[in-house]
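Then we have chain A:
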Amino acid sequence: MGDKPKLAIYWASSCGGCEIAILAIHEKILDVADYFDFIFCPCILDFKRSDIEALEDGEIAVTLFNGAIRTDENLEMAELLRRKSQVLVAFGSCATEGCAPGLANFNDREQMMNFIYKDAPTVVNPEGIIPLEAIQVAEGELELPGFWNTVKTLDQVVPVEYYLPGCPPEAKWIEALVEAVMAGELPPPGTVVGMDVTVCDECPREREEKKISHFYRPYEIIPDPDKCLLDQGLFCAGIATRAGCGALCPSVNMGCRGCYGPNEGVIDGGAKLISALASVLDANSPEEIDKILDTLPDPAGYFYRFGLAHSMLHRTRLEMENGQKMAAQIKETPRLDPKLKD
Partner candidate 1 sequence: MPKTSERGLFEQVMAETPGGETLITCLQCGTCGGSCPSGADMDSTPRRLFALLSAGMDKDVLESNTPWYCVSCYYCTVRCPQDIPITDLMYAIKQKAIQAGKYHQDSHAAFSESFIGYVERYGRSFEFGLATRYHLTHHPLSMLRKGGLGFSMMRKGRLNVTPEKINNLPQLTAILKEAKRIARQEA
Partner candidate 2 sequence: MSEEEKIGVYICHCGHNIAGTVDVEGVAEWAKSLPNVTVSKDYKFMCSSLGQELIEEDIAEQGLSRVVVAACSPHMHEPTFRGACSRAGLNPYLFEMANIREHASWVHQDDGEAATEKAKSIVSGAVSRARELEPLEPFRAPIDETTLVVGGGIAGINTALEIANAGYKVILVEREPSIGGHMAQFDKTFPTLDCSACILTPKMFDVGNHPNIELMTYSEVEQVDGYVGNFTVRIRKKARMIDVDLCTGCGDCWERCPAKVVDTVYEAGLGYRTAVYRPFPQAVPKYPVIDTESCIYFKNGRCRACEKFCPTDAIKFDQEDEIIVTSVGNIVLATGYDLFDSRRLPQYGYGRLANVFTSLEFERMTNASGPTDGKVLLRDGVTEPKSVAILHCIGSRDKNTNDYCSAICCMAALKFAHLVKEKTDAEVYNFYIDMRTAPKDYETFYNRLMQEGTHFIRGRAAEVTDAARKPEEVGKLIVQAEDTLIGKQRRIPVDMVILMAGMQPRHDSQEVSHRFGIGCSDAGFFNESHPKLDPIATMNAGIFIAGVCQGPKDIPASVSQGAAAASRVLSLIGKGEVEIEPVRAHIDEDRCSGCRICNNLCPYNAIDFLEDLAVSRVNPALCKGCGTCVAACPSQVIDGQHYTFNSIMSQIEGLLWDVRPNGEEKVTFQKTEPV
């Protein structure tokens, strides 16, 4: 047993879906178990952190790390596993791009705490109790890991060898990675395990030249099942999203959400969506443009649904412009300065 290469799986800020996804490789899991010494996975194994600390540096062959980094504990574990692992894989959308936890970057810690523990309509908390990092009780001091203002991705805190995007990653890519490791044919560091084309490549829908004069929300129209959703005015991030999922969402009449992140070579997927979608708007005056854009509420939410933490701007500003509150900023519909219009 000691001869086998060691495999670790860890979850930071994540939902647990990535662990389930690993099971989706079905009987292949037996080969994995056969090949690796599966030493660490808090979800299913009762190994302790101290056990990991006890390992030699680099003793773990591969760590599949899912979840974003948003607490002191996340960071500690990321740093620890980095030190102990030869290969660290950012596994799943949270670890690669920030994913849903990364949406917290539209707010700051205070706003998060207030909403989650006090203001959310489903919360009953008349005393307004929120968690503290440390509190003195009769028995001594109790501690919780520090909660960050900003959610980060794994590669923003430690170096990462490979990325396996997807929320969750598709089984075939997990298989591909695991097989590559087992075969000792490791791709160059930095490789994103997936395709280098976009979802459109796998999408069976028929596409035409594009002109968008209205964005529809999914409940507003029943889309033609054979035609490109974007051509029908439904937001679909597939044009700027790495392929690999087999165009799952579009094939069930739902626009791509963008969970695989931007494709090869693209630095900021949101910027590319802005560019592409704006380019095909059917409008040539600021007023007409505004009219169409009014049908696309929350553009930042659409464009950075998965990738905000890993995007170039990373989060909303902490210090608002001219002392304005962030909420006021968001409500404001920016319009072109009329002077610059013509």
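Rule of thumb we're sticking to: contacts are C-beta pairs under 8 Å (C-beta built on N, C-alpha and C of every residue); 3 or more make two chains touch, one makes a residue touch a chain; residues count from 1.
On how the list was made: all candidates are chains of the complex that A comes from, given by their letters.
Treat the numbers as computed from the prediction; the structure is a model and nothing was measured.
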Neighbour of chain A by the touch rule, complex-wide, chosen among 1 or 2: 2
Contact set on chain A toward candidate 2 in their complex: 156, 163, 176-177, 180, 187-201, 207-211, 228, 230, 238-240, 243, 262-267, 272-273, 275-276, 279-280, 310-312, 314
